[in-house]
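If you scroll down you'll find the structure; I have some questions about it.
For this depiction, one protein chain was excluded, whereas all remaining protein chains were kept in their positions.
The chains carry the letters A, B and C, assigned in the order they are written, with residues numbered from 1 in each.
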């Protein structure tokens, strides 16, 4: 078969993928609270010193977004929730950065989050929604307009389109051509992809096209613009079917972040960044520092 | 386990299911052109002599809708297309009934069809859409309003909610508790279900709950209000994974319908109704009349 | 199995039983990870009188009636809980589930602050949104669920004058607004709104006409005055305030043997 008749493979490494993200861009991050965040790429973005990002978290964002705030990458955060359930009832950096005005928060709830992404996917300026009528959202986020619908004259909210430049996701497997399959439900990853200009997906494994074709109904994202092979790439968060959260690591993060939030001492957090992000030259070295014993201790049903 | 702690089984027969449909109701019918229409139930509805239905077809409706028109059940039709591809470029009864004003057509295209169903699922009066701006749809269907959006002042269409009383669908299997799985993609069946007050699904097979739990990702509809066991229930249309269309039967239908459309002679169509709908006492007798040889001739990969 | 009143139970078990008693069969309910009392209450209803409830767990829909023991999980995303799944629940599709599922579901809504009309706030504390004294985690799904579920329960582990306040700094979930039984109807909001407020001290409901918060029962060892002293607005207090109905022996057995083997609800 002539060269030009080969399908294009879209596999790149995490360094190249992170290079897509430039100062001032709007990124949206896959996963949900403590699962399936594309940490290998996010760590590289932090290592690259990217600044002034608008960071759209998942519908319930985890400490992935908090880390980007703590590392100084985020200027604006779009998320209905930034925390870590029992581990961190509020994201420590999210809290102090918002209180001090170091970040802008574009306040929405989960329904408006998905409405905004849908509007973007529909190439529409807005989507109407009734949830949150009567709340403070339109006051604290003046981009949300209260309006009367053109059919029944009912009072609704107009949720503006949320338009990410790049969606960065983590999934189970993909073939080299950008057909992605999740284990589990994929949370809001599909909606994030459908709203974004470009989509980068890091996966636990690259698999042959034949594997995808065995269960085409499982294909959750078609045509990822780039794929990154990143085994354990969601660590310290869980990756359904592969590993659970690394609680010890998460507690290390929260402890360091809380020292800063409570006392202003960045020492422990800077040490965390050095150990896990600035020190390792790539994702594999990050995994080496974590250690194989720890990694496989997370490898449970 | 005490009786009251048993899960409720929702399996009924096609006669009882068809009994849910009363004169003047709005029904929505699953499938797509020549596949997966819930014919066992529709035939029973015709046999019951139900009148003045608002019939919402599938996004591309097949001759299922045409049959309901021909049998005198439909007063209003909501569909972007009523035909049978190469077999019938326009539904014969749809065509003449519309020309003569015997039915009202609520004219929409496929995108507005799904927008209207979404609006119903969202409990909203409308959904905005840009496709079909500049076309005649708002003129021929004055329920569709041209409006300016409250965020950017762009010209859009407001598509009113489409609110079926009952969705009637055909799928592959279900457990007795209303967990339904399709073979294939299910076309627009999910959206029809989510917009309707009640959902009846006829299936090729009732399977144990354990079968559903083996592949929960395949569950396409949760909580069907009623299930009907109807093997070959989509005949003469196809049922993915079970059987292909019965071309001979479809041609018999189109021939009879065309005689009426061209000459006004209802004889052949009345004979068709008698043979396949009024004559057989139930779905099994319909299958007997079709014959096992014919049925298994459709049983292909 | 026994409908007799249990002899020995903790307040958390009593709260779980109160929740269970109020949940009828057939509801859809999300079971999360970090609210052990609502989790236990929902599962208790499911296992004792709710065989047709639809439990949403780890983004799947499940029926757990035949499962002998229900292990808790530390995080809502824990995929190990999917082993009971009958269907997936794609999170981004939930806005499409409002009519057929959402309006048949009940929720537990928390907050940094609540007012007398059951409105709640998860954004933060402070007069100026741009300079919050305390930034909260965000409203999550509470604003939408407040409108788009059958009814909801306000649940908090903290009953104090800082949480039950005269006036919210922000409203993330609309309860009864400025009060009045038609407050929600006037706004076009379909859900029935907050039914009960469940705290470590007491159960409160909403007076039928004004929809002002009203003391319904106090938990064992808690006096009416304790509640009043810890509430930052004037609560409606009926002449007789009973003690919250204790769990039955059966409920305690099911809780301890099938739902809460770890004894999280037995810790003081």
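The definition used in the following text is that contacts are C-beta pairs under 8 Å (C-beta built on N, C-alpha and C of every residue); 3 or more make two chains touch, one makes a residue touch a chain.
Everything numeric here is computed off the predicted structure, so don't read it as measured data.
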Can you list the shown chains that the omitted chain is in contact with? A, B
Out of B:11, B:27, B:41 or B:132, which is the one that touches the chain we can't see? B:132
Out of A:22, A:51 or A:213, which touches the unshown chain? A:213
Of the candidates B:20, B:94 or B:177, the residue in contact with the absent chain is B:94
For chain A, which residues touch the unseen chain? 4-8, 118, 120-123, 175, 177, 179, 191, 193-196, 199, 209, 212-213, 216-217, 219, 222-223
Mind pulling the chain B residues that touch the left-out chain? 32-36, 59-60, 79-83, 85-86, 89-91, 94-96, 98-99, 101, 105, 107, 109-112, 114-115, 117-118, 129-137, 139-140, 154-155, 183-192, 238, 240-241, 244-245, 247, 300-301
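As a convention for this text, only the chains that are shown with their structure count from here on.
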What are the two chains with the top count of C-beta contact pairs? A-C
CA centroids of chain A and chain C: separation to the nearest Å works out as 29
Hey, what residues on chain C touch two or more of the other chains? 60, 82, 88, 95, 148, 190
Multi-chain contacts only, two chains or more: what residues does chain B have there? 122-123, 217
